[in-house]
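Complex shown without one protein chain; remaining protein chains in place.
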Amino acid sequence: MMERKVVEKEISIGPVHPALIEPYRIRLFVNDEIVEDCEININMAYRGIERLLEGLPVEKALLITERVCGICSNVHTWNSVRVVEAGLRIEVPDRANYIRVLINEIQRIASHLIFFGHAFEVLGHETFAMRSFLLREVFMDLMAYIGGNRVMPAVPVIGGIRPRADLTDSLKRVISERINDFEKKYREYVERILADSMIMSRLTGVGLLSKEDAIKYHATGPNGRASGWNYDIRTLMHEYEPFDFEVIVLNEGDNKARVVQRALEVFECLKIIRQILKNLPEGPIVNRDWIPGKMNYTISYFEAFRGELMHSCALDSQGLIRGYKIRTPTPTNLAAMERACVGDHITDAILTIASCDPCLTCCTRVEVINFDESKTMTVMDIMKKYGRR
Amino acid sequence: MIPLLRVMLQGIYRNFIRIIAKVDRATSIEIRDKVLTLSVPAWETVLDEMCIGCGGCEKVCPTKAITMVPLEKPVEIIEGYRREKVPRIDLMKCVFCLNCHDFCPIFALFGEAAPIHARDVGSPKMTLSEILKKPIKAPPEKIEELRKLIPSEFFKAIRR
Amino acid sequence: MELLITSLIAAIISIPYSLIIPGIERKIQARIQQRIGPPILTPGFWAVLKFYYKKDVEPIAFLSRFYKSLIWLGIFIVLFLLFFSMPSWWNILGWASILGLVGLLKLEESLYVFMGAQSQSFLSTTMPVPDLAKGAKGIGIHREFLEQHSAERAIKMMAVGSLPLYIALLVPFAIAKSAMISEVVRVQNPGFFSLAFSLPSNPILFTVPGFLATIVYFIGYVILLNEKPFSILKAKIDVIEGGVLEYAAKLRAGYYIMRNLLLFVLSSIFVTLFLGIPFDPLKPFYLIFNIILSLIMPIALSILVAFSPILTFRQIYPSAVGLSVLGALALIISILGV
Partner (left out) sequence: MGLKAIARKNAIHAMLVYTGGCNGCDIEVVNAIFSPRYDIEQYRVLITWNPREADVLIVTGCVTWQMVEPLKKLYSLIPDPKGVVAVGACAINGNVYKNMVGDIGVNEEVFAPVDNIIPVDVKVPGCAPRPEDIIMGAVKAVPKLMEAP
């Protein structure tokens, strides 16, 4: 047990607030400007996704899992496909795997650029936020070309990928032109950020998360890697075996490290994309030779853009979903951030929370915690008890 | 120090030019024109030239978002079969569940022949007659379902 | 009589004029951000008019009458700031004008404290979400409104942030060795009192202490306007807008007027004190020159805003101290050197 400090007051922020955008609530317990403790309430986007999936045909699951999150729609689609593919032992053609990796890395870059946009917005730096959103447009376009939709490209399907997402030569050329152009601009952008002393004075040394804490709270993904924890599930995934890329690990663990880590990771993504364009094998893109049927409980871990993502489910004999579970990176990342923002100024604390790239639509699943009564509370009960003051 | 200075000077120069001469402007004028004339094209949802007018999608939509609109000039697709109506999707009611897409025998809604899960009308690489010549591969239940949902002459057309 | 007429003219000119400035600012930022940006009149002029036409609503505030009156008080303070720098008031105020400037500025700053203490927007504590269901950590702790926190920050900013501006404000007076604005103008622009128009012969801006003081004045200007990088008391990312959060409809129009007028008035005072071209409604050439040159500060401000993040008190304290030292240096040079 940590010793509880004397706290003067509480400042609560959200769920409608410029720094958050998504609905969640940050409660900061502060003395003057210094944050002594922090609590993040994340249940405002609860849609009961796991329950919706119960009893749906497995192909339909893709539609819903994709809508877990609009930023990394692809990781959810892909991972829910992987679960079924692993459980039913469906072979995926190589070409399909390559294209899945391609769209995933494209979306990873887009997601990291949202992170920059969000972080700079929280820093109050509108111009750079806009620059990163402008850079991001390249990848939104590419997603629209490949998948037909800017947000939900919906590329993987069970057994392979959707025919529309097959890469033609002209599309390949477009992609490589765009990313070459992007890389030039992006390099300048990153150099410019790192040279800006005002921004760096806000980032450096703030929001420290030690390696021990990162591991203890299971802050996976870029946050853990920025704290010196070399953990990237991509290195374990067979889909990524053909590609040569480095896992970026930094040791500082502060906000600057979290920004720089992602900035460097984008270059690795570009590297992977180039390899795909060069080595894309010929062949079929989808294996339709499977039937949905009984599947035992299967788990699949995946490196989402913000950390470790777990999907798991079982199918009954008709191929309907039973017991779907999603464990996304943000809950554990946020727990780490609750820890990391202690001791900083309020404005910095919010930056720290933003720097873990929180994204709550995926993680908000458990709703009511019932302290003392054994009966479950209804919506009205809660409203009556806690809703208005 | 030197790189910092270089970045700064470069930045000053570039932004000065940006302010004075509006260079580097990234705003899309095309979109601007469309928005100002309120003419952003709506989502493309139905491939009219692919649809055989069977009406199955209308029956299967859970939110009744689809209505079949009679064509002014019916088109003869294959000898003996004429397309008289095409579906129109009311996007206000549509929930993108893609049931219609799944049931459409030739996937003329929301995209190309993917088993499921498409979002946007794709670019069809085949013409309708080519598609109709290909025997469709589907599990027996789906075929039963199709038989119930679409008129028998169309059914014969696609079952050839 | 003359006093009244000039003041009236000044108000009539300066208010609409100041409403154009935010549009120019925004346009410059938009160009830097590689986009088209809003039309020049939109962020200031039309916005104010639109707010004026909105239906009045009662702000959620502790003492809502008092809260509402603060806006009008603010506009008057800023207008008086402008009047005090006008030649027709010099005779009446005499040496009081510098004290008047400083005092009014201080008053203007303290408005934010009052506003923050009053306003009780629902965007924080009173937001109807059942978060107490979980908040075991903080049972019984005083929950503060965002605006109140902003008021606390405003007090800090008053204490430290505005010091540089006051020091810089003293420099021209030290150079002129007088506490009267008329002397300050006479030193720079002897022709002002006799000719219809004459360019200042030796503006303070181009002396060494004057230049240093200008830098300090500019930063002080940014601080006083609560603009980035010193916008901590209305930092969008935590306290949203601080004390002015609850102003709606006509009051918001008033707030826009107050803020934009301050933007203009401070920079007009700068032109008067550092370039020797006063805002004089009776001498149109001076007037026009003054209002044109007054655009320099807002333009520089908008460029600074486009390239700076919000600084926290960790950075504000050292920079305010550093600037005060720079200002003091300018003051010392000006006293010793001239």
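For this structure, a couple of remarks:
First chain written, first letter: the chains are A, B and C, and each begins at residue 1.
Operating definition for what follows: a residue touches a chain if its C-beta (ideal position, glycine included) is under 8 Å from a C-beta of that chain, and two chains touch if they have at least 3 such contacts.
None of the values given here were measured: they were computed from a predicted structure.
Here the chain not displayed is in touch, across the complete complex, with A, B, C. Checked against the full complex, the one of A:18, A:205, A:242 or A:319 touching the unshown chain is A:18.
Interface note: of C:30, C:224 or C:258, the residue touching the hidden chain in the full complex is C:30.
For the chain left out of this panel, the touching residue among A:40, A:134, A:167 or A:260 is A:134. Those residues of subunit C that touch the chain absent from the view are 26, 30, 33-39, 41-43, 46-47, 49-57, 59, 121-123, 127-130, 236, 240-241, 245-249, 252.
Listed here are the subunit A residues that touch the chain not shown: 15-18, 21-23, 43-49, 51-56, 60, 63-64, 67-71, 73, 114, 117, 121, 129-130, 133-134, 136-137, 140, 149-152, 320-321, 359, 361, 367, 379, 383, 387-388.
In the full complex, the hidden chain is touched by subunit B at residues 25-28, 31-32, 34-36, 38, 40, 43, 62-63, 91-97, 119.
Convention: only the chains that are shown with their structure count from here on.
Rounded to a whole number, the gap between the C-alpha centres of subunit A and subunit C is 42 angstrom.
If you average the Cα atoms of subunit A and of subunit B, the two centres end up 28 Å apart.
A separation of 54 Å divides the Cα centre of subunit B from that of subunit C. Residues of subunit A in contact with two or more other chains: 134. Each of the following residues of subunit C touches two or more other chains: 32, 34-35.
Taken in their complex, subunit C has these residues touching subunit A: 29, 32-35, 123-135, 137-138, 141-144, 146, 149, 152-153, 228-229, 231-232, 235-238, 240, 306-315. Per the touch definition, subunit A reaches subunit C in the complex via residues 7-19, 25, 27, 29, 32-33, 37, 39, 41, 44, 120-127, 130-131, 134, 196, 198-199, 201-202, 345-348, 350-351, 368-369, 382-383, 385-389. Remark: subunit C residues 28, 31-32, 34-36, 303 touch subunit B in the complex.
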